[in-house]
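Removed: one protein chain of the complex. Kept in place: all other protein chains.
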Amino acid sequence: MIELTIYGRGGRGGVTLAKLIATTYFLRGKHVQAFGVYGAERSGAPIQAYMRADDEEITNHNQIQEPDHVIVVEQTLLGPHVLSGLKPDGWIIINTHEAPESFAESLPGRRVATVDANAIAVAHGLGTKTVPIVNTALLGAAGKLLELEFADVEAALAEMKFGGANVTVAREAYDAVVGQRLAGKAQPSKQRAANGPVVGILDEEVGGMPVIRTGTWASRRPSRHELMPACNDGCPAGNDVRGFVQAVAQRKDYDAALAIILKTSPFPGICGRVCPAPCMEACNRRAHDEPVNVRDIERYISDHAVWPQPTRPTRNERVAVVGSGPAGLSATYHLARLGYHVTLLEAGDEIGGVMRTGIPSYRLPRHVLDHEISFILRHGVEAKTRQHVDRAALLKLTNEYAAVFVATGLQELRSLNLGNLAADMVMQGIDFLDQARRGHVHLTGQRVVVLGGGNTAMDAARTALRVGARNVRVVYRRTRAEMPAIAEEIDEALEERIQLDELVAPLRLHNNATGTVLTCQRMKLGEPDESGRRRPVPLESEDAIFEIECDKVLLALGQSGDLSILPEGSDVRHGEQLLGLTAAPVFAGGDFATNAGTVTAAIGSGRRAALHIHKTLTDEDLFPPPPAPVAGPEAIRMHVFSHQPREKPAIIPAEVRRGSFTEVRLGLIDEPGHEAAYEEALRCFSCGVCNECDRCLTYCPEGVMLHDGDCRYSFNFDYCKGCGICASQCPRGVVFMQEL
Amino acid sequence: MARTLVTGNHAAGAALALAGEANRDARGCCAGAYPITPQTEIIEYLRAFNFTKGHIVPVESEHSAMGVCIGAALAGARSFTASSSNGLAYMNENVFAAGYYRLPIVMIAVNRTLGPPWNIWVDQGDSLSLRDAAWTQFYCESHQDLVDTILVAFRMSEDHRVLLPALVAEDGFILSHTQMAVDIPAQDLVEKYLPKLNLPHQLDFEHAATVGGLTWPRETEKHRREIQSAMENVPAVLNEALDEFAAVFGRRPDGAFTAEYTEDAETVLVACNTMARTLRRVVKDRRERGEKVGMVKVKLFRPFLRDAFIHAIGSAKRVGVLDRNHSPGSGGIFWGEIATTLRQRPDVLLQDYLVGLGGGDVTPQIIEEILDDLKQRKQAEEPVWKEVAA
Partner (left out) sequence: MSTATSDTPTNTFVRCDGILRPGNTNCAGCGMSLGLQFLEQGLDGEKPTLCIPACCGIVTAGQFPTSAYGVPTVATTFASSPAVATGVSVVRRLNQEPNPTVCWTGDGGTYDIGMATLSAAAERNEDIIYVCYDNEIYGNTGGQRSSATPLGVRTTTTAAGKTERKKDIMGIMAAHRVPYAATLSVAHRDDFLRKIRTARRTRGFRFLLLLSPCPTGWKSEPTESVDLIRAAVGCGLFPIYEVFDGVRYRINIRPDGTPLAEYLDGQRRYHSKTIDRDEIRAEIRAQWAFLEGMEKAFPAGKDEGNPA
């Protein structure tokens, strides 16, 4: 008689395996018996199945106490009990990817055979990856070790109507199983542990919790991780956007929110007004209804929170920063916070760079700009205006300071030859904006044409209106879709009745009978150029050429950096860094080095420069660690969230605002019982980062999760069955399942 | 002989289906079926079977399962069902009704402990609780025994000298869910064995009658005596059924009692179902060591054939009963029957052993201990509790 014990899991084919093996013997004329031991087990619970085969009729119906061999259907079922009663020469056949030698410590002296039945079954589509059905594979493996012909195995499969992949799988396992007697002395096989003491119904100590460690059922475990929120990933300044929005959403803590922003950016009020908001572009909520209005939340925080006290320098080293635009000021701020003495050198007569000269006050009020600059300078910064730094001066700086950061922006303004009249009538938009803000230029009654499609073009056009222009047209050689200006700026300009001439290129200015006109060429879009945008080509038709009456032409055609400041042979590397050709390290950043074109990018650039400088001077690396994968829309379970339109920020009507430099956008306005920024912040999904919504915990069918600290959750793996519902219900990609 | 490897339930289902299908040229078959562990595979088999003239109704309770069987049988169809444990208990009223209606229904009782507290393992208490319901009761020890007995039960029950329903019991899990080899007869042979069902009191438009209406005590007395007469016809009819079975299928199933090694046995143990198989191994072993021990396997419990039992124990002086059942306030139920029977043999020391209640695994070791106890006993006592589950 041969007796086999099978250790399996409920609902996964362990009893069928016993029946299959029995069938192989039955077809060879033996008497056989196959059965399972049943209890309250459910899917996944450990069970035993038994098989007997004999030449004589089998009349023994008791459970098998001393098996000739055992089969362990899943490696997680291995334990000392497997040896119970096993005869000394018995095989222990284990479904595992490991080799028999791996069990030398746990099963010394035993004959151990292994086969990766999971892999074989999954490869042929039997069961699922979570629950592969391995019994037909194990039949093959057992058949080999029991010295059956594969034909016997095949016949059993056919008899029990297991066709298709089952035969392939059995064959693969039959061939793949390896076994050997392990070294060492076999431990005496213990009898299977008896059940606990008998407790009578009226005995006192009854009714406690069953100590069935259902954690042994699991083939996967939940785990938690953080992903990079899409908004954070999109922010060129490296702001923890999710962080400051959630500080408002979770605790209405505007001060904490401000502190989060100030870790990376000193310009919440500025960015909250002028940033193109790539964070909002990336915001996953966009796929659900509308993106979270991060920009106005940031503005609100800046306007309402209590700003902290500036810190004072603590180190000896002094660092020079050339250029007081956003990159220079950002570097200044971060260096000062790291404790350095910073000297800020500005060629112009006011600190602020293009934020002051190039962005009109109806977009960025002066008091906001001044407040945030002042905050930076009060960190013990020495600021000097009217300090033009050329190459020689730069080299001198490298002898006087421990490090130098060059962020002189884009001094070179692209121009266009419009003919002889240009000198009087044509002005660079950037220069115009600077003049206008000082009150030095009026265009009363003039017809103004602005050439260009970026923010400078929009600023120039809208400023022209405000300094008296009769009408303003923006002429752009591609379409609106290709204009790099912020969409809202274009919208607001159009609302202010600025006309947009798309697919028009300027040719030349000249006088005709009525006055000065700008001759223009209608264009169409052809093949893409090196920037990837479709190249405009002239339209060939009779009315392709036409004339615009104008009194003034403003150019906003793009800018580039004046690299003459840099020493000969130097190069801007990685967009931001120079070779150490000088006594002290020199770094470059902002538009000067990257031409990125936004305040926010410049902030990031300045901060990285500060961290580079700090690392060079101290060897301390304060750069953020490599980011986690980004939580895109596929990581978010949108269905959990109801639809909620964004809070509408207030704006001054076009007819009123076009005549003055008062701030056009008023941001989120509170009403009694309605905190606007808070309501908007509630729309944030907190992508990829836990915000303690407790969904995972409340949807756990076993109740084995604990919320035991700030964003700290624990799982009781003694009982977790690995069902994966916590992972399926986490709306933001934090909880996930790991294979064991 | 075509042997296949199937579970006990599959074998039972197959036998019922064969019998049902065999009536397709008469009034067909119909059954009510309701699932309960460990019987479910029987009703799943029946529901999946493609009867030529038959239908299995998936009812909402066991009480209704037997209700359907009663209606079907009275309408003249062959009827059958299966249940266990509390399902049999829930069915109780209608089980009595089926007996009192004199309907040849065959029911498989997959023996399982009654509860609460819930217990899914084997115990004969469930089928024995129906012993007064006017059904014959058979207890089977193997897959083959089960298949053969089911067919014999139909044959015997439908005989006009009997016309009583038959309960055929198999051990839950030990037989029901265990795969072993069995010969499932061919349909044509079954039809040779089972004549078409012809119920004398079938509902009839020509001779309209009310079945089971209000009766005076005098008629009830007569009714009960008729039932008892039917029971008294069982030995003869059963014998014929077994002989005929041998003629058709080439083997003769066991009769009411099977006496083994009893010719000169001094000590005899009595058991049924798979425990009888374990007992047989022990007895065989002890015989080989020269001990004069024997065994009696009980196959037919109702009617309890007292004379046959007396004959079976031969000249033994000690009789031990292995009861996997218990009637609170008395003792094992087989023991109760045997005690009544052995009033003719006051010289026998009769001892009851309550063993395997609630489904404990009764090993040869335990039976050895019982045998030893019986052999050295000075006198009989109240039933001995031989607890198995540690």
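Just so it is clear, A and B label the chains in written order, and each chain counts residues from 1 on its own.
Heads up, the rule we're going with is that a residue touches a chain if its C-beta (ideal position, glycine included) is under 8 Å from a C-beta of that chain, and two chains touch if they have at least 3 such contacts.
Since this is a predicted model, take the numbers as computed values, not measurements.
> So there's a chain missing from this view; which of the remaining chains does it actually touch?
Missing chain, whole complex, touching shown chains: A, B.
> Decide which residue listed in B:43, B:128 or B:384 touches the omitted chain of the complex.
B:43
> Specify the residue from the set A:80, A:445, A:526 or A:627 that touches the hidden chain.
Touches the omitted chain: A:80.
> List the residues of subunit A that touch the chain left out of this view.
11, 37, 39-48, 79-81, 128, 130, 190, 192-197, 199, 201, 203, 205-214, 216-218, 639, 695, 698-704, 716, 718-719, 721-725, 727-729, 737
> What subunit B residues would touch the chain not displayed?
Here the touching residues of subunit B are 33-37, 40, 43-44, 47-48, 58, 60-62, 86, 89-90, 115-118, 121, 359, 389.
Heads up, the rule we're going with is that only the chains that are shown with their structure count from here on.
> Quick one: report the Å distance separating subunit A from subunit B, using the average Cα coordinate of each chain.
Taking the average C-alpha coordinate of subunit A and of subunit B, the gap between them is 70 Å.
> For subunit B, which residues are in contact with subunit A within the complex?
Touch list, subunit B to subunit A: 3, 5, 38, 117, 120, 171, 173-175, 177-181, 274, 277-278, 280-281, 361-364, 389-390.
> Within their complex, state which residues of subunit A touch subunit B.
So the residues of subunit A touching subunit B come out as 15, 18-19, 22-23, 26, 31-36, 38-39, 58-63, 159, 194-195, 198, 201.
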